[in-house]
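All protein chains but one are shown in place.
Labels A, B and C are assigned to the chains in the order they are written; within every chain, residues are numbered from 1.
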């Protein structure tokens, strides 16, 4: 691939292909987003939540994070990473931290709500994130689960920013 | 207070005084830390958790964040902030974000685990954080609840970094 | 101000008013942006740079950071902050860090380029930032200089993201 091809390359298609290869679809991420925010954005539908996911996936910085993280997972699955990174990534070491760090380049674009949403999702591992975290059958998903969590957190934060009145109604204080 | 006095000033005492004025004690923060990590650091006691809180509170960057945030809460309670900041802080607007941003200067010192812990605590609001978030009787705690959550998240991350084997045992993958 | 008024309130006008009270105009920030990026975005004009500043100032998270930081400067100038925060802010202590932390909520929205741009501006203090940093005549600008630097860094990063080919041409490697 030369530089010209890279510029013309539709990175969004590439991102969707790579997610698909890890058995992750945008609607599965949309379902997590829906669970996160439907309690306070009352007219939200799973389709609108998935639409927010697609907006997040269209951002270049998000695409770079996903493509890099999934490349590391793929290389780890193929035992092609140099040691000791191979062993660390293969075992999803709890103190590694680089998986969350790359994922946070997705959420920080959506302000501090994006970051706190991510922390919540990272601990509770809803939906497809929990499935990825099981690392079945020799497939390494050390980066994949954090990347999906970060996209969901970002898409939820994006909806919150677009619905300030709903957020206010549900998080603002009720004065005495 | 002149600069000389500031240099000699024991900022930790000042921080503990200010937390006390907001009815927050280190052991209450320690209890949150204990709940966060006792599931995987099996020999943890509430006393050790509170000791970790005290280590976090001894850091200058942490002290600066707490003193600044609590000053903003105090000024808001006294209706002394200029508008529109007074109204925004008084109402703990869900999209304000500066409370979490200041709090994250506490957690980022403890790596990405500190930040994800904070996101979890920020959403689940355990213990004294939930009480602060109720903003009873005209006292503004917009910054206080996030600062306490961040200190708890940082103290928990600190314990995790000191117990890599325990973290590994509980978060590492079990291979097929 | 009640919550209804806050929602209707045009925060952008408020931000421009507050900047003006600190003797900062958008074109002065635009001049810094122009200096930062005109070397590699060749058709850039100071007017386009200032337009990018206005786009940054229209973001709610940016507005919250500016209004909060300038409120702290104003209160420090009036000697209304509680001690020891009054002394710390009044003296623009080099290790305080909360001024940069609030400012970084402006730049992180524009990805890692925003953050590195900010670091550069924060050290080199071009244009109006250097003037603010002189803290003339008892006016405290501890937060103001960092906020202006962050807005300039964000506006420059925004232009870079909108001109990928120009960035590529000037930062990409020349292969052997």
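The definition used in the following text is that a residue touches a chain if its C-beta (ideal position, glycine included) is under 8 Å from a C-beta of that chain, and two chains touch if they have at least 3 such contacts.
A quick note: this is a predicted structure, and the numbers were derived from the prediction, not measured.
By the touch criterion stated above, the residues of subunit C touching the omitted chain are 90-95, 97, 100-101, 104, 111-113, 115-124, 135-138, 160-161, 164, 167-168, 170-173, 176. Residues of subunit A in contact with the chain left out of this view: 1-3, 5-6, 9, 11, 14, 60-61, 64-65, 67-68, 71-72, 74-75, 80-88, 91, 93, 95-98, 101-102, 104-105.
Counting over the whole complex, subunit B has residues 3, 7, 60-61, 105, 108-112, 161, 164-165, 168, 172 touching the chain that is not drawn.
Rule of thumb we're sticking to: only the chains that are shown with their structure count from here on.
The rotation relating subunit B to subunit C, fitted on Cα atoms, amounts to 180°, rounded to the nearest 5. Taking the mean of the C-alpha atoms as each chain's centre, subunit A and subunit B sit 26 Å apart.
Mean C-alpha positions place subunit A and subunit C at a centre distance of 29 Å. Residue positions 3, 60-61, 105 of subunit C are each in touch with at least two other chains.
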